[in-house]
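With one protein chain held back, the other chains of the complex are shown just where they sit.
Let's look at chain A:
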Amino acid sequence: MTERTERSEGREGMPGQHGMSATVDTKAPPARSGLLAVARAPGWVRYALLAVGLLVALWLPNGLYPAVAVDILCWALFAVSVDLLLGFTGLMSFGHAAFWGTSAYLTGLVAIHAGLPFPAAVLAGALGAALLALPIGYLAVKRTGIYFAMVTLAFAQMVYYVANEWRSVTQGENGLQGVPRAFFGADLTDDYYFYYAILPIVLLGLFAAWRIVHSPFGRVLVGIRDNPARARALGYPVHRYKLTAFVLSGFLAGLGGGLFAVGHRFVSLDVLHWTTSGKAVIVVVLGGIGTLWGGVLGAALVVRLEDWLSFSGFEAIGLVTGGIFVLVVLLFRRGLWGTVAHLLRRRGAARRE
């Protein structure tokens, strides 16, 4: 992170810097512009933002229904896992429900049958999701663009139908009922306490995503996203890098899905439905592709909004979220986080001049 701050001086003064954002908009996801806007902010700003984020996370179940707050945490992990591919590897997965949902079922099954503490069940679910991501990713990363999206969607649909048919294990349309929240005898039946029990796991998952993005591996991914041919000419085995990113992303999605299963104490086929994959992409686009934290923000907004709409008896929730999605895509192509970061950066640059 400090490295980013150091380099910022030279870059801000560069001619063509302002023109850059225009091209970035249409061509590549505006990843760096959003990410760097925060990363290049002075240290105290970044720590302040982090502190605010943590405070909000700690306060959340006091201001919202704890069950909604739990959902937000799970979806935040899911969104970040999708952004890892979409924003930082240039791969649009339209089948991430396969990993979210597989982990949800696995976690549920392990929790019900093995009676393990819930973090162990979630870990098992996430590892299962990562394992599933290996063959799917292996076949998918050979394609790019819309074909990659189609391959991931096709596999996710296969997983959905397997789960639907395999009633002896998944209970089909009835779903897995009574997923326990076992945790060394602690009473976590109240969502309020459960929220605080899963918060460290979610923060760990978010930290992992942040670490991946800001690792030497993450740099290679960004290179691959921007110019795969060049990355290959440098000697990087592009497919294997994409596959690794895909598996890591599957693990993080699985972490979210497992917690979601324990959170709801119930797993239904919805977790594997293609609309779940679509919602994850919408959340990321709303929050800001390639911003990492944008996904967290998007998750909070979408989950909160959907809860509010369904609570007020509104039937066509998809109409509202879909409408907002279209508006954001048309008006704020950087997404919410990306737009705010961009404005802050512009102001910062103007002040320096």
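Criterion: contacts are C-beta pairs under 8 Å (C-beta built on N, C-alpha and C of every residue); 3 or more make two chains touch, one makes a residue touch a chain; residues count from 1.
Going forward, contacts and distances are computed from a predicted model.
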item	value
Options "Xylose transport system permease protein XylH", "Amino acid/amide ABC transporter ATP-binding protein 1, HAAT family", "Heme exporter protein D" or "Sarcosine oxidase subunit gamma": UniProt name of the undisplayed chain	"Amino acid/amide ABC transporter ATP-binding protein 1, HAAT family"
Candidate in contact with the missing chain, chosen from A:105, A:118, A:148 or A:241	A:241
Touching residue (missing chain; options A:91, A:220 or A:269)	A:220
For chain A, the residues touching the chain missing from this view	2-3, 7, 9-11, 14-17, 19-20, 23-24, 27-28, 31-33, 211-212, 214-220, 222-223, 226-227, 229-238, 241, 244, 248
